[in-house]
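Take a look at the structure below.
Excluded from the complex is one protein chain; the other protein chains are retained at their positions.
Let's turn to chain A:
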Amino acid sequence: MPAPSILYHCPCLSTSPVPPPPHLPSSSYSFHPLHTLFFCEECDAVRCNRCVSVEVSGYYCPNCLFEVPSASVRAEKNRCARNCFMCPNCRNTLSVVPSDPPDPGDGRLMVPISAVGEPPFLLYCNYCRWDSSEVGMTFEKPTGLAAQLQKFEDSALDSLEFDRLKEHFEPIIRASSLSSSTLPTQAAHSPHTNPITAAATAALARDIPGVAKYTPLTRSQRGHKDKSANKDEMPQYKSRVDITTASKHGTGGGELDVEMMKRLEDVSEIARLEQRWSLSWTTSIETRDLKPLRIPLHSKRSKRCPACTHILIKPEQKAQSVRFKIKLAAASYLPAIVVALPHRQQALAVESAKRSMVKSTTAPPDEDREGKCELQAGKTYPFNLALSNPLYDPIQVRLSVQRMHVSHSEGAPDKARRPPFAISLPTSPFTISAFAEAWEYEEDDEMFGLDDDEVLEARLRGEKEIKTKPKSVGVLEKKGNTTVIGGEVVIGKEARGNVKFNMLVSFTYRSDDPSPSESNDMGSPSKAGSKVTETKTFAFYTVVDLGAIIPKEEAKYIDDIL
């Protein structure tokens, strides 16, 4: 994520509500962009995609948007059983086209033709012009193509092998579902009673020459008898076709491929890895053997809170619909924060102004821009946090920076580990007005632009003016449901790495379920009595990344030499 950025904390990975310091690698796993987070109203907590429990609410084909009943999903091997195919060459969707009318043979193109196409029909890629006649695949009628292909597919080596595997594992799966339904508690507590896990453990414990033996910790306590029992539970699987001789059956590999490559004229005759990637079986590596693929189905999923199992998000059943029946996104509960570095924005503005004037599209603008935008060690920079309130009531917000640097420096005596930067933020709480739909439509973009230009001009005239500007820390601007807070970062001379800090945001809002008597007191939130009864406070952690610090090292090094 390009800096400056802000991510929100989900406490699901640790037991403590305080997130790890941002310089630890584990930190990045606990923080997420706001739009990926959910909010459980029952638990009053943020939930992320790592901790929610996911269940499939429906399958559909992304191409024809047909909802596939879950019973046939398995039978169709998770792919669309209608007319949807993917180009084996470029992954575009294929369309069914009729063949050309017979060539009159006089070398001229016969035009016009009848509107009704004639058989045989082909699958045709509009993008790379692959067509299924290249692999000898034609159709008598333009509908139900998958069914027409069914017999080829069923007799293919890989599907026969897969059927055999399914047959082989069926008794084990049945036994496992039986045991888990009859003895749910026991199965949960000792995983080895489950035949599937037992089989997997046995497979892992098998001796493989040159590989250290896999010994799970529990094995030593459980004795010898169980080991043999595990092995007995799964009979050894014998494949239908020995993979070492598979090349004889036209699936490629071995000497045949070597022979083929000796006669190779063009690299493109060999199918690229990504073209063969989704095939489950060893296939010929030649491009001309690639077959069209039925399009894999997609699923619509609903997510539940891991603690209270309330639904957090649930899509509408229809495949065409992109709406949700239930949607408890964190973005509609927590204030959205946008981080900005004013000095970087100016650099960008100047840059874009320059570019529009010169209109040189060829020159790479990045090099020049970076020099101006980076945070240099030993300097002080202002930064802005724009907080937007998604609630229909005003909120009181308090920001505080987590004091992790101090504790860290105590722990590590190394001088380089001193707090590399200091953040100052306004400590007093401030309000953000309520969200109202009307503000969404307010046309004050121009005003904002003018403001920006003025500031820009001022800065261009002289940097000093701005630095002595009294208000760089505090509330800078209030507009609609957005309040802009100014902060400042002082970067140490020896600093390196990223300016990245944890920030606790706590906000106080009017509770949604007030006692029945208090429905008419919209105008009196300041009353001490009512405040106690009907306000709630919610706090969450965020990590703010202002970007990388340019170390002063190089410059100093040169100085030393001179």
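As a working rule, a contact is a pair of C-beta atoms (placed from the backbone, for glycine too) under 8 Å apart; a residue touches a chain by one contact, two chains touch by 3 or more; residues count from 1.
As a convention for this text, contacts and distances are computed from a predicted model.
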| item | value |
| --- | --- |
| Undisplayed chain, where the name is taken from the UniProt record, one of "Dynactin subunit 6", "Cyclin-dependent kinase 4", "MICOS complex subunit MIC10" or "GTPase-activating protein" | "Dynactin subunit 6" |
| Selected from A:Q236, A:S268, A:Q320 or A:S428 as touching the chain missing from the view | A:S268 |
| Contacting the left-out chain in the complete assembly, out of A:L122, A:I395, A:I485 or A:V499 | A:L122 |
| Hidden-chain contact residue, picked from the options A:E76, A:D131 or A:D545 | A:D131 |
| Residue, one of A:S5, A:T36 or A:S99, that touches the chain absent here | A:S99 |
| Touch with the omitted chain, as defined above, among A:N89, A:Q346 or A:N481 | A:N89 |
| Contact footprint on chain A, counting only the chain that is left out | 89-90, 97-101, 109-113, 117, 122, 124, 127-131, 133-134, 268 |
